[in-house]
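I have a structure I would like to understand better, so I am pasting it below and will then ask my questions one at a time.
All protein chains but one are shown at their positions in the complex.
And now, subunit A:
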Amino acid sequence: MASGSPDDSGRQAALPWTPGDVSESATEALQALDTYKKKDPSKVVVRFKAVGNAPIMRQNFYKITASNRFQAVIQFLRKELAWKAGDPLFTYINLAFSPAPDDTVSNLYKSFATEGHLIVNYSTTAAWG
């Protein structure tokens, strides 16, 4: 988390708790938390569908790691389409809405998968924006 940001004298280092600081239950809770923080290594099938006059992809099924953010899907799509930076490309789930770019593929898949696929529509103009 901490990056090349200015060094603030008041800042607290994010040290792990030392055993003297915490009760047994807090230790247990922190360990439990670690298991939920583990990234889901599984992959899910994302199916890209062009909308309007957006170019069609030769291959439109891809397996994408579930823990990726939707932003990574957008970047992947732009690369596959050889889309120029700055050229507009709008992405939607189920022809309905644009997810937040920081949402994970895993979350979107669990909530919106259709017949085992997460359907991502893409368009060169705002369609359901």
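Just so we're on the same page, contacts are C-beta pairs under 8 Å (C-beta built on N, C-alpha and C of every residue); 3 or more make two chains touch, one makes a residue touch a chain; residues count from 1.
What we mean here is this: contacts and distances are computed from a predicted model.
Visitor: Write down which listed name, "Autophagy protein 5", "Eukaryotic translation initiation factor 3 subunit K", "MOCS2A" or "Coatomer subunit gamma", is the UniProt protein name of the chain that is not shown.
Guide: According to UniProt, the chain not displayed is called "Autophagy protein 5".
Visitor: At which residues does subunit A meet the chain that is not included here?
Guide: Missing-chain contacts on subunit A: residues 1-3, 5-6, 8, 10-12, 14-15, 17-18, 21-23, 25-26, 28-30, 32-33, 35-37, 71, 93-94, 96-104, 107, 110-112, 128-129.
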